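Working notes for the structure below.
As you look at this complex, bear in mind that one protein chain is not there, while each of the others sits in place.
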Amino acid sequence: MFGSTFGNIFKITTWGESHGAGIGVVIDGCPAGLPLCEEDIQAYLDRRKPGQSRYTTQRKESDRVEILSGVFEGKTTGTPISLIVANTDQRSHDYSEIANYYRPGHADRNYDVKYGFRDYRGGGRSSGRETIGRVAAGAVAAKILRELGVEVCAYTLSIGPVSINRDLFDFEEIQNNALFMPDAAAAKEASAYLEKCMSEKNSAGGMIECKITGVPAGIGEPVFEKLNANLGKAILSIGAVKSFEIGDGIRVASSDGLHNNDAYRMDNEGNVWKKTNHSGGITGGLSDGTPIIIRAAFKPTPSIASIQESVTRSGEELDISIKGRHDPIIVPRAVVVVESMAALTILDSMLASMTSRIDRIKTFFEKL
Amino acid sequence: MFGSTFGNIFKITTWGESHGAGIGVVIDGCPAGLPLCEEDIQAYLDRRKPGQSRYTTQRKESDRVEILSGVFEGKTTGTPISLIVANTDQRSHDYSEIANYYRPGHADRNYDVKYGFRDYRGGGRSSGRETIGRVAAGAVAAKILRELGVEVCAYTLSIGPVSINRDLFDFEEIQNNALFMPDAAAAKEASAYLEKCMSEKNSAGGMIECKITGVPAGIGEPVFEKLNANLGKAILSIGAVKSFEIGDGIRVASSDGLHNNDAYRMDNEGNVWKKTNHSGGITGGLSDGTPIIIRAAFKPTPSIASIQESVTRSGEELDISIKGRHDPIIVPRAVVVVESMAALTILDSMLASMTSRIDRIKTFFEKL
Amino acid sequence: MFGSTFGNIFKITTWGESHGAGIGVVIDGCPAGLPLCEEDIQAYLDRRKPGQSRYTTQRKESDRVEILSGVFEGKTTGTPISLIVANTDQRSHDYSEIANYYRPGHADRNYDVKYGFRDYRGGGRSSGRETIGRVAAGAVAAKILRELGVEVCAYTLSIGPVSINRDLFDFEEIQNNALFMPDAAAAKEASAYLEKCMSEKNSAGGMIECKITGVPAGIGEPVFEKLNANLGKAILSIGAVKSFEIGDGIRVASSDGLHNNDAYRMDNEGNVWKKTNHSGGITGGLSDGTPIIIRAAFKPTPSIASIQESVTRSGEELDISIKGRHDPIIVPRAVVVVESMAALTILDSMLASMTSRIDRIKTFFEKL
Partner (left out) sequence: MFGSTFGNIFKITTWGESHGAGIGVVIDGCPAGLPLCEEDIQAYLDRRKPGQSRYTTQRKESDRVEILSGVFEGKTTGTPISLIVANTDQRSHDYSEIANYYRPGHADRNYDVKYGFRDYRGGGRSSGRETIGRVAAGAVAAKILRELGVEVCAYTLSIGPVSINRDLFDFEEIQNNALFMPDAAAAKEASAYLEKCMSEKNSAGGMIECKITGVPAGIGEPVFEKLNANLGKAILSIGAVKSFEIGDGIRVASSDGLHNNDAYRMDNEGNVWKKTNHSGGITGGLSDGTPIIIRAAFKPTPSIASIQESVTRSGEELDISIKGRHDPIIVPRAVVVVESMAALTILDSMLASMTSRIDRIKTFFEKL
């Protein structure tokens, strides 16, 4: 597999399986001089940690991050930052049973076909624990973005049939409920729905939205490296994502030019502004200075306790029921993963944009 | 801009503006020995050519492709294939007017902010003509894929409010109507809707679906280079795309595990098959051997003759109305662009997958 | 072949064979706002043009460059710059004879083995004409470097047994003689040696040195992207180069620490300087602000009129004698190629270095 590296300038490489020694990430290209400590990263990891609510697996995963390189006297040195989270709670015996059959909705069979065999313990590399590397690196990217005036905030838009009421959107509320919904009433309703799913040995899907503010206009590269295309790849690379939207997204298909175009006006300070933001902050692949809005649909947790039809490696049909401790929904723990992937993409694109003009390059080197 | 290269092994680099000397693409990494002539490529370009129906601009663009390198005695040599399409019908005066103001829904302002100035003639690099390079390269990728038993087929799913009836889906019909819809009745209805849009100086959006068959299981790389993530980036890099879906896409958010998981069974030949294909042929980022189904939403053509609010480079507000010849809808001409980007992505991923197993690598070199 | 792209930020992709329609290069990542015209590039191409002295082939190659994209109103737009040089003087019949046997010292057989067949006309892609793309792009890189205060100058150090006298080094002289030697006497002596080679149907090798001044300290990236490593790859990628040195180069093997270390002192302006420059301006892979000195050995032209032993594709031994018009030495025409590859490498490394510090990144974005 050579798919474990993401980014061109702020480049990360993740490694690790569900039941190996641990999960890690190497950040190459982090600028020097950034104050960084393990707490900066731990705060993000704690948001994806299981066992925080009854809707996330009760596995005890301490998930403590350790900085192995790249930081000296509290600041990044410009050399690779190696981060590791040891795997502690490993009950391989829980998984021995699935070694021989293919779990529906999982990548088990695809791995066997591609590699000839697989690490069946907890899904190995295809486990959700793989996202630990994304979040650890995303925490560093987000800290740099804050220094540059950019904020990235993701939240739960819907769980199963329960959606938030946009008229009641409350940013403060996001951190108040275990589902990270910006609408207390919807969170309550969604909780009830999840109880029902659990009692029926079933699972639920949901939708996450991410709002990015403070990105200057002109970020992204035309044609193949459009900012929306890279955000799309980043989010679609998260395990359970099946759709990606920007701005009005899928609704533009049934809209018309008069309503979909964002009209330009001047504000009192003499700055250009848009009367609407159907575009979601990006047009022609370049940011326009307005908030960037993206959305992703997450499929229901494939591991369910109900009876399912499957086959074995050797080709026998059988009925299975997944044992073990599994979230009835992926969404709440995925919120910080979406934030992390968005932060990594935006930072990498901003750094890439520094060479777009000869006059700015000249100024940069004259000042050295 | 360093965003004009796509692909890692079958790597393409496009160039050219709407009103420069021409549009071109360099294909680096095309395997040697492939029979290739200009007709192979022209057939694809003709599908995106304007002036084919009254729903596409009446501009006369001959768009003839010329092979400048990489083919000797009718076969690819393994060296870069340089393809060029000369720009013929250039009426710069049509565009001089828009030099000073920013067209709503276009990237005009973002280019000015990013680069300090822009080639305002027909949108320059951000023009839809940029897709000529994608389609020319996509035609070569698609020809290789056919040699490998892979077929890529895109079609129009909806235009404005008019969607096809899946029960009447007819592959033969796709090439029979100017809108490339697999449903004659829907095509007729959509045509009437487009007439209305044009009479109202408005434009329409729509949805394109693409079905890819024959891809072996195990294509794609885990984590960041998932096949669906790369397909997403490829499609989202097409100018007007605002959403990308795979399989059930956005519908998985409101589904549940029991219904969304694809159960495995054995067929009479002793092969594994899936009772359903909610996943759209990819799980865990790897193909599973079933048809790959992707969808994209295209926004309405931003260039409309109706009055719109805009601003000038120097900051004056004004009301504008876009002159010139513009499609009332992007979708029909974008169908072959979607096919091309999908073909480029699938081929590149298949070539990358050749090194996944040591036993296959040994066999390969032993046979040399 | 996917080896036709060079550079990460200022990225070039070359294409074309000796006897195809032409040779070209696409520059992706050129900053916007650079004044650029065809004369800027032609001046460099003219330095590698044949027929300028009796020591270069008398083939008439006009080699006129044409800018096809990326420049608007005399300035680069930030979009890909496509440059083409049409092949004019094509006498394929001159080459038909070599279609069946393998020229010693050439890549003929290696291409046949790798690709299954080859474009035998003038060596196809392995022809020296391939360097036209490097020089055209190098001219643009060099123009940008001059804007940043960086000068790149290459010259001939030796031809066969004739070396320059460093005590008589004269920069002015470089452009005064057809061999680009900074020593008139050595140039005269070398000319006599070349006459002898020609009369004996033989060819000569030689050495080129390149001096790069004005590069700020700290350019290059530690470990694998050391500036000297990238300069080495750039120069070693030129057809006939068999060695690369930096600073004292090969002589350091027999030196000792006391003599090889460059001592630091302070000058009257309070700046650090080095008493010597054995390192050639780079230590630890990073520039130190002193002149960068690199050297390369070029093998003798493999195409000679003398009788040589060879074999045919089908495996018969035969004695051959290369017909046609060939330089008795590669070096003089390669001087500008070395300059171009050095310029491309230095520029790309300087652009990459802009993201090395968080404080500089903050300043950059605050000023937008």
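Here are some notes:
For clarity, chains are labelled A, B and C in written order, and residue numbers in each chain start from 1.
The rule is simple: contacts are C-beta pairs under 8 Å (C-beta built on N, C-alpha and C of every residue); 3 or more make two chains touch, one makes a residue touch a chain.
Computed from a predicted model, the values in this text were never measured in an experiment.
Note that of C:Phe10, C:Phe72 or C:Tyr102, the residue touching the chain absent from this view is C:Tyr102. Touch with the chain that is not drawn comes from one residue among C:Arg64, C:Lys299 or C:Arg325, which is C:Lys299.
Within the full complex, the residue among C:Leu168, C:Ala185 or C:Val272 touching the omitted chain is C:Val272.
Take chain C: the residues that touch the chain left off the picture are 1-6, 14, 102, 104-107, 109-111, 113-116, 125-126, 130, 158, 160-161, 197, 202-207, 217-226, 228-230, 232-234, 236-237, 239, 242-258, 260-266, 270, 272, 275, 279-280, 283-289, 297-304, 306, 308-311, 315-317, 352-353, 356-357, 359. Counting over the whole complex, chain B has residues 8-9, 29, 31-34, 76, 78-79, 144, 147-149, 216, 222, 350-352, 354-365, 367-368 touching the chain that is not drawn. Even with one chain removed from view, chain A keeps its contact list with that chain: residues 1-5, 9-11, 13-17, 20-22, 24, 26, 28-29, 32-33, 66, 68-70, 72-73, 75, 77-82, 84, 114-119, 124-125.
By definition in this document, only the chains that are shown with their structure count from here on.
Note on chain placement: the centre of chain A and the centre of chain B lie 26 Å apart, centres being C-alpha means. Centroids built from CA atoms put chain C at 38 Å from chain B. Separation between the centroids of chain A and chain C, computed from CA atoms only, is 45 Å. Shown for chain C are the residues in touch with two or more other chains, namely 9, 29, 32-33, 78-79.
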